[in-house]
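In this view, the complex is presented without one of its protein chains, the others remaining in place.
The first chain written gets the first letter, and so on, giving A and B; residue counts start at 1 in each chain.
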Amino acid sequence: MSENGFAITTQSLTKRFGRKVALNQVSARVPVGSIYGLMGPNGAGKTTFVRCLLNLLNPSSGSATVLGRDVVRDSVAVRQRVGHVAALQPLWEWMTVADLAGFMAGCYPRWKPDAVFGILNRVGIERGQKIQDLSRGQRTLAALAVAIGHEPELLLLDEALTGLDPISRREVLRSVIEVMHEEGRTVLITGQDIADMERVCDYVGFLVKGRLIWESPLEDLKAQVKRIRIEHPADSPPDFPVGAMRPERATRETEFTVSSFKPELLASLAGAGRRVEALDLSLEDIFVDLAQGETNSPNRASRPTP
Amino acid sequence: MLNSINPKSAVPIYRQIMDQIRRRVAAGLLVPGERLPSVRELAGQLLINPTTAARVDRDLEREGLLETRRGEGTYIAADATALARSERSRLLRERLEEVAGEARSFGISDEVALRLFRDILLALHSSRKDRP
Partner (left out) sequence: MKALFVKEYRQGHLLVWLGFLLAALIAVLHRAWEHGYVKTAADLRELDQVCAGLLLVAAGVFVMGGAAGLFATESARGTLPFLLGLPLSRTRIWLAKLLAGLALAASAVLLTIVPNALLIPGAMREMGLRVYFPDYIIWAFLLFSTTLFWSTLLTRAMSVLLASLAAAVASLVGLVAASQLGLSLLGYDGFLDIGLWALVWAVALFFASWLTFRRAELLQSRRKWPLAFVSLIAVGGLISCVVIAGVRFAVRYQRTGVQQMEAVSVPPGGSVATLWAYGDRVATGRNVGRGWGRSGNSAYRSKHTIALDLETGRELWVGSALVQASASPDGRYLAAGVGRAAVTWRASRRDLPTSAIEVWDLREHRRVYRGPPPGLTDRQTRAIGSLAWSPKGNWLAVRAGLTAGDEAGGGIIEEALLLMRPDGSQPVEVVLTKPSAVSEANDIASWAWAADGEAMYTLSAAGALGCRALPGGSATRIWRAPAVPEDYRWWFNQLAPSPSGRWIAVSGSARPLGETDNRVIIQATWLVAADGSGGFPIVNARADNLIWSQDGECLYLLWRPADGSTGLLRWREGDLEAFPLHVPFPDLSRAAGAHMWQVHPVGLPDRGLLLWGPGGVGRVDAQGRFSYAAAAVRALVPEYRFVALDRRGRAIVTSDRRLLAVDVAAGSITTIYP
């Protein structure tokens, strides 16, 4: 029940708040069965994106399709098959965990309590505990537990790991992986927990200032964004190619990051007295370099063609 | 966890796990007929993408290192040890290529490099003799 194998597709999705443009012509595609990490600095528009998918916000222009349904026209049908956990989402404090689960059960046509209480039991949250007595990590886990009770095909975690202690973070990830490991289930994680995303995501997207500047499998990202290091004589420094990010230069050493690495590039940069090599970058480094590159010279075609 | 991964490395996670399993089989830590954790367990333990875990199983099975028995799980294949052993040289070769590259960049000559390597090997033997 998805469109061409994608759980989420957006077509030039744009959202404006007055004069501020929160999402700028975002055309994203999240494949079915993937764990997609949407990364970006603060204020990049990640939460806005997720809210548009749930039709909590109406797009200013463009459209989005989730699990084959238009998010605006069929928003209720979309939300019936999507689970949603948001960062530090306030819940009704007076409820107990069981109350919350019961409430959610009443809102969805299908409900499987085993999955819900499986998570709760494993992390030691009791049914009778009031939500106001739960710690921050426990709240996120409780929210996650009730979010997957209706066996959603798509799970949206909007900065859900932000601000959690490492133990809770791992519990959340473990629960997500265990629940969503079935075929055909998709997860979209937004946030800035690069290390966790690096482990778990197989697709990544970069959202900077409302624009989607990169979208590809994580492997491809790591294969294409590399740091070039050139050792050279002091009197013949190589030029920084167009589109180079984070350029650094010492007297006999030059480094810069490129976003479309090919082995031929090394050959083209080679020269007399030069030693050229390509260094691998961690996802965090890639994140920083791409974000800064976008800030410095926006609208560059840094995104690979799919 | 018996498998450890370095997410930051340029080596894809699935390759890292595959290498580790091969190494363990080659070293006799995993013997033919032994059961491996399921995809779900593996992903849950390591906090990795289940697809990645599935890919490990699939690729290793294609190589012949693992076999899947329907409804029972994944097991080390009968001739896995032999296969793994033949991998050893390949694995070592990869490491040595890296070292060679480093030696070259330091400007160390081949003879000096070889001498260093031999010294290290000898030291290893003697330390082994010292141990009870």
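Criterion: contacts are C-beta pairs under 8 Å (C-beta built on N, C-alpha and C of every residue); 3 or more make two chains touch, one makes a residue touch a chain.
As the structure is a prediction and not an experimental result, all values here were calculated from the model.
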item: Among shown chains, those touching the left-out chain; value: A
item: Hidden partner chain, touching residue among A:Asn58, A:Thr251, A:Ser268 or A:Asn296; value: A:Asn58
item: Listed residues A:Ala86, A:Ala160 or A:Met245, member touching the removed chain; value: A:Ala86
item: On chain A, residues whose C-beta touches the chain left out of the figure; value: 17, 51, 54, 56-58, 75-77, 79-80, 84, 86, 89-95, 99, 102-108
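The rule is short, and it goes like this: only the chains that are shown with their structure count from here on.
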item: Centre-of-Cα separation between chain B and chain A, whole angstrom; value: 31
item: Contacting residues of chain B [partner chain A, same complex]; value: 5, 7-10, 12-13, 39-40, 43-44, 46-52, 105
item: Chain B-facing residues of chain A, complex; value: 33-35, 170, 173-174, 177-178, 180-181, 195-196, 198-202, 219, 222, 275, 280-284
